[in-house]
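With one protein chain removed, the remaining protein chains of the complex are shown where they sit.
Here is chain A:
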Amino acid sequence: MTRLLMTGASAAALIALAFGAEAQERGGTMTYGRYADSLFLDPVLNDANVDIWILSNLYDTLLLPTEDGQGVEAGLATDWSVAEDGLSVTLTMRDGIMFSDGTPITTEDVVWSLDRARNPENGIWNFLLASIASVEATDDKTVTLTLSQPDPAILPALTVFNSAILPKAAFEAAAGATDAEKAQAFSEAPIGSGPFVLESWERGSTMRLVRNEHYWATGEDGQPLPYLDGVTFEVIPDDATRILRLQSGEIDGAELIPFARVAELQNAPGIQMELFPSTRVEYITLNVRPEIEGEANPLADPLVREAMNYAANKEAIVQVVTFGVGTPQTSYMSSATPLHTGTEPLFPYDLARAQELMAQSGYPDGFSTTLLVLAGNQDEIGIGTALQQMWSQIGIDLELQQVDNATRTEEYRNGTFDMRVAAWTNDIADPGQITSYFAYSPTIDALHSGWRNEEVDQLFEASQSETDPATRAEQYARIQEIFNSTGPTIPLYETPYPVALQERVHGFVQIPLGNNIFRSAWLDQ
């Protein structure tokens, strides 16, 4: 009898599971634990990942990034086409779209929003839209962007948070004299057209979003998205506490799980340990100027850099620091970046070769140098300690200097550092952004390293207006070949985004660009 009951129960559970996996359930509020709070919810004037990784839930864009972070799909615009000559883009607006306050989204709002976003005086993201010469509403459904030069990245740029469409009238009615002041007032109670609306925000603690009744997209069940009634962000800076709150069932998800805890949570009952593919790379930047503050700089010697690269055992660092979660880099850009090339890890560990290269270099007896690591950051300290030991094998005496972020940024920007640990995540599904900062010297001296390569600079400039995908791919293949073999970095590893979720959470994604997407998330009720 008992056995029969048990069998019946498990059959029922199996059936529920089979159907449950298909049918999205509606309602409920998903609580998500974040490591830090947002700072400023203006899509154009914000500066930090804590903002841009959640902004798309509040503000919609003309186009949306695909879940793999590589392409674009329809957003507020349903159709888009780039002219043959690459000098204009025509977009058709979706019918019947509204802002969260119920007012219609007009082409006037689109023109105004894009003009604000591309204004060089506004924020730090306008470079993404720098190719736009003018934005015009051709009729009440069509918007035409005229470009000053062909821009292969213009469509991905229209998916980026800063090109979000805001209500012109409501923004201009906000208190304040300048754009910055109005943005400050407007973002206290923002009106957008994303799947959610900001309901309340207790800074440093809790941000509540509720569903936007006017959101345009439709779910699998034929009803409007989102499935959730709301999303609540809880700020829980301490990693251990964030995990504890997940384990005690107080929150439905927790971001930035430390790598050391991933395996444990993978085996924890009732928890889904997600590793979302990302564009994040972790690397060491080397200052390669011939002299640093008047002293000869060994890192300027390409042989030294090659030796350091071969002596750095990336596989070991991946094991020690990321507990096997990461993978060694195959190019300076992550493998999730469009036009990435390379299948083999860069500079596989080869101590004999490293020692040989050092012997041929200008510093056969080695030298002393320093590495800036973020104070208290376990990953960076782990990396530094491992490198200290690995490089001692080729005569390099490495001193770790623990500093806070602002201090490091100052030394970095002044070009007075020897080496630093660094990480990068793309904001756009295009290799142009990372390459501009890493390799193209006019932007920031190639990661403030002082590295310069004429061919790379020329190829990058050409690639920025190259409309033939094949030619552009070739240009990027060559840029990566040059930078990966002679560049000013020690590439270490790429890592996914480690997010832990309760079993009842479905449909949540963090895309490779970092955006947390709640629009298709739902909870078992």
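Here is the rule we use: a contact is a pair of C-beta atoms (placed from the backbone, for glycine too) under 8 Å apart; a residue touches a chain by one contact, two chains touch by 3 or more; residues count from 1.
Methods note: contacts and distances are computed from a predicted model.
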Candidate names "3-isopropylmalate dehydratase large subunit", "Cytochrome bd-I ubiquinol oxidase subunit 1 apoprotein", "ABC transporter permease" or "Probable septum site-determining protein MinC"; UniProt protein name, chain not shown: "ABC transporter permease"
Option touching the unshown chain, where A:Thr29, A:Gln70, A:Thr142 or A:Gln247 are the choices: A:Gln247
Residue in contact with the excluded chain [from A:Glu136, A:Asp404, A:Glu461 or A:Asp524]: A:Asp404
Sites on chain A contacted by the missing partner chain, in the whole complex: 39-40, 47-48, 121, 124, 180, 184, 187, 202-206, 234-238, 240-242, 244-245, 247-248, 250, 403-407, 409-413, 422, 437, 443-444
